[in-house]
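First the structure, in the form of structure tokens, and then the observations on it.
== chain A ==
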Amino acid sequence: MIEFWLIPVVMMLVIVGLFPPIAGYIVLVERKVLADMQVRLGPMRVGPHGLLQPLADALKLLLKEDIIPRDSDKGIFYVAPILSMFTAFVAFGVVPFSEQFRIADVNVGLLVISALGSVGILGIVLGGWSSNSHYPLLGALRSSAQLVSYELAMGLGLVCGVMSAGTLSMVQIVRNQQTQGVWYVFDNWGAMAPAFLIFFIAAVAETNRSPFDLPEAESELVAGFHTEYSGFRWALYMLAEYGNIFVVSAVSVTLFWGGWLRPFPSVGWLEVPLNYGVPFLLFAGPGIASIVLLAPKLKYAPHRYGMLVVGGALTLVGAILLIPAVNAVAAAPFWFLLKVAFFLYVMIWFRGTFPRYRYDQLMDIGWKVLIPLGLGTIALNAVVGMI
Partner candidate 1 sequence: MNPAAFYPTATDYLRFLPELILTIGGVLLLVLEALTGDNKDKSSLGYLAIAVVLGAMFAVPVALANPGTSFNGMIVSDGFAAFFRMVTLLVGLFTLLCSTSYLSREKANTGEFYLLVLFSLAGQGIMAASNELIMVFLGLEIASISSYVLAGFLRDDKRGSEAALKYFLLGSFATAFLLYGISWIYGVTGATNLVAIRESLAAGTSGNSMAVAAAALMLIGLAFKVSAAPFQAWAPDVYQGAPAPVSGFLSAGPKAAAFAIFLRIFQTSFESFSSRYEPVLWILALATMLVGNFSALWQSNVKRMLAYSSIAHAGYVLVAVTTNSNVGTAAAMFYLAAYALMNFGAFAAVTHLAGRGESHVTIDDLKGLASKQPVVAGLLTVCLLSLTGVPLTAGFFGKFYIFKAAIDNHLYWLSALGLLNSAIAAYYYLRILAAMYMHEPKTTDHPEPVPGGIQLTMWFSAAGILTLGVFPGLVLDYANRFATFVK
Partner candidate 2 sequence: MTLEAFFFYAFTTLALGGATLAITRRSAVHAAISLMVSLLGVAGLYLLLNAEFLFVSQIILYIGGILLLFLFVIMLVNLDAGRGLRQFHQRWPLGAAVTAIAGVAFAILWSRAKLPPSQTMPDVGNVELVADTLLQDYLVPFEVVSLLLLVAVVGSVLLARKRA
């Protein structure tokens, strides 16, 4: 009887407690990846290879002065970032990390995420408006128009997935992929792949990520809707943004990429090599590599020892995952998080690759390309799925 509430409660505490530092590290990864794409090194000073940079950033944001513009609409100004972050975090509640690790299995889970996303937009719009300043207002305007437009396309992509799954419950969607023995992105003889692409493009726009980051376009609008925010309120917006990109990646994974299932979930003999081999290689490989290759090159002694500790820890995690009892529980969330991490990487990759769209291009893509394509994809999948 204890298990009924224990896991959800622990999960909640873990997510609320751990996601902020994780978001910090996603930022670090983002900076590092972008730096690598631009042949730079990225943050290197705080900790070995900048590994402690997120902590420094968090400390800075906490200690910064909380500036509230005099003519702002104070009540709304206070609440807006909280609204954004609140909705982003609540969305985690219906994301299943694995069969055991989930908070709630809601009958309409997918729609709940959609609904929370649409309420979260209000945080951006109201924040931009309440600042009583030009750039934030423009950012808020752009954001409301953009999000309303792309929500439709995203919904059309989701409908395709739901047609294959026959349910809106996030857990049941994954279970159905297990019984049908296929990740839905490969379903219907490939007809689902465009549905996923439409969904993902719209999801990138929904989360205000580049190349659709017009609400905060720094080269035109200073910082868009959060220009007037500083200190920890600004950090709340950042948290919300990274929470949202985590959630949309999780939805992509759950609906299209098999959730917590390993690749080839119906091929039995692959279980051992995949469930044991991949985690071990992924953790121990970089761990050993950082001990052998990275650490010796660092001149500054604390950094060198730090790197050794990090490498050791990674190797240790890889080793722990080889214990059968641990592996049985951890393999599913491992696959889930690995896929989510892949999509987070793709979003960073987009940012490093694509130039930002102009506003009219953005609207054209939403209304004239994605929505007709989405409707076509639904029709195609409806027909192919019936065969």
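Going forward, contacts are C-beta pairs under 8 Å (C-beta built on N, C-alpha and C of every residue); 3 or more make two chains touch, one makes a residue touch a chain; residues count from 1.
As a selection rule, all candidates are chains of the complex that A comes from, given by their letters.
As the structure is a computational prediction, the values presented were derived from the model and not from experiment.
Enquirer: Going by the C-beta definition already given, which one of 1 or 2 is in contact with chain A within this complex?
Expert: Only one candidate touches chain A in this complex, namely 2.
Enquirer: Hey, which residues of chain A end up touching candidate 2 in the complex?
Expert: 73, 76, 106-108, 111-112, 114-115, 117-119, 121-122, 125-126, 129-130, 137, 140-141, 144-145, 147-148, 151, 167-168
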